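With one protein chain removed, the remaining protein chains of the complex are shown where they sit.
Now for chain A:
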């Protein structure tokens, strides 16, 4: 027992903050990008759409380390694009917190995109037509009619995106590395302490992650439940 108290007292909490920050930022980016992409892809013809769909969904299907490999190819300072970013703007992606965000976003984005698209496909086109004949601009129709009506689907997408971004390991470890206090996320810390045989510290982190996961899902369901009240259910 005193061992546990000791661990808690001396625990470096930085992986928690890094994971949370990364998760939130990646979710926000994925939220807007995913909705934007979903809206775009719905308007495409079937051929362009399946190509777009394939590319956008790929990171979800590929092993995260494979995605990490591609990201490394792209952003490494020894490669043209990475060198350009570093030379022109001083932006360093590899071995930095930015790398964490990019890895988490790329991996989690397809969840947002696919859920948003599925939700938009369920929308009764008459709602959109009605909005147009009432003089509402397409932007207004989208934010005021389409988005709230597809609320539950968007919510589900957001929860899954956040959960995925929070727990990202493979691509993050390749692109951002495991630098304590900088890029060491909770999942990387758990893997690391397990390797050292420190099961008690790993257990503490697992409990922390569990609590966060429950809190997030509960919160999202609560908000979604409020929205759902106005919609028909089966």
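Rule of thumb we're sticking to: a residue touches a chain if its C-beta (ideal position, glycine included) is under 8 Å from a C-beta of that chain, and two chains touch if they have at least 3 such contacts; residues count from 1.
Methods note: contacts and distances are computed from a predicted model.
> Leaving aside the chains on screen, match the unshown one to its UniProt name from "Integral membrane protein", "Ferritin-like domain-containing protein", "ATP-binding cassette domain-containing protein" or "Transposase".
For the chain missing from the view, the UniProt record says "ATP-binding cassette domain-containing protein".
> Which of these touches the unseen chain: A:33, A:58, A:74 or A:145?
Spelled out, the listed residue whose C-beta touches the missing chain is A:145.
> Going by the touch rule given at the top, which residues of chain A touch the chain that is not shown?
Spelled out for chain A, the touching residues are 124, 126-127, 129-137, 144-145, 148-149, 151, 227, 229-232.
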